[in-house]
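I am attaching a structure below and will ask some questions about it afterwards.
Only a single protein chain was left out; the remaining protein chains are all shown in position.
Take a look at subunit A:
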Amino acid sequence: MSPIIEAQDLGREFTVSSGRPLRRVRRTVTAVRDVTFSVASGEIVGYLGPNGAGKSTTMKMLTGILRPSRGRLRVTGLEPSRQRTRLAGRIGVVFGQRTTLWWDLPLRDSLALTRHLYRVPAADHARRLAELTELLELGPFLATPVRQLSLGQRMRGDLTAALLHAPRLLVLDEPTIGLDVVSKSTIREFLLRLNSEQGTTILLTTHDLGDVERLCRRVMVIDHGRLAFDGDLSALRATAPSPRTLIVDLTAPAPPIEVAGATATRVEGPRQWLELSANPAEVIAAVSATHRIADLMLREPEIEDVVARLYRRERTASLGKDG
């Protein structure tokens, strides 16, 4: 089966002018460069990167609202920027910071409109709406004007609006941004179900690593517009191995602990964080020889640390190349 998204050497530049009129300085910013990847039907792929890395720019090109400066792009077999309207009928898109819902009207009205927008038969629409209402627990606020919804409720409404026509591909740009823990987890569980039960392909950008750990079998990391990594989570951990951390609670505050095989990275009162370079057992023995320990915790590297390391590595590599 042919991939649902195919991007080859995709690039996008922006011209930004700054300064006063007449003294305008024009500068070219490369938001995305030489990005090549493909996504197969049924995958959940996380597209990660720090702010300004080029995530949203990529999503805009994929959905056809931004024309690539270079490269080849096919989404469900269509060329997004040329066939935007047709593509819009096949995919579902949610930009976390924007809404497609009618601000002043009850949520229900916006959802009803999608039936005409996507030409969904009335019976199918009603069935899917009932399903999604149940899964996303929309019932209590279907009749509430959108402007009165909480961010989490609005996001669930937007997800529903994007899914009522049963798209094969769901593109999400920061779907959990600004949400509380409960809303985040509702949305994550929902996306997992959507993917496993209906086979919907999901591509999401996020810098919430909780999203990634829960949802994504595969991640792509973009940094400064370049694809820095594309593979599964465990491979990402292996590419940028990060040390484990030993958290030590002493009985009393003390200066940073100095023992072989560990470096104190943080001290907060009696609590110290030790980055391990040796076997934890040896370090614990060494620490307890010189300090009174009240409690110990061993923390595995979080995906956050891994990604941060990957960025640092990328940056030093590219500095080396340029310099």
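Quick note on the criterion: a contact is a pair of C-beta atoms (placed from the backbone, for glycine too) under 8 Å apart; a residue touches a chain by one contact, two chains touch by 3 or more; residues count from 1.
The criterion applied here is as follows: contacts and distances are computed from a predicted model.
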Complex member absent from the view - protein name from UniProt, among "Carbon-monoxide dehydrogenase small subunit", "Fe-S oxidoreductase", "ABC-2 type transport system permease protein" or "Fe-S cluster assembly protein SufD": "ABC-2 type transport system permease protein"
Absent-chain contact - pick from A:Gln8, A:Ser38 or A:Thr100: A:Thr100
Chain not shown: contacting residue from A:Leu66, A:Leu132, A:Val259 or A:Val287: A:Leu66
Subunit A residues touching the omitted chain (full complex): 14, 55-56, 60, 63-67, 84-86, 88-89, 93, 95, 97-100, 102, 104-105, 109-110, 112-113, 116-118, 145, 173-174
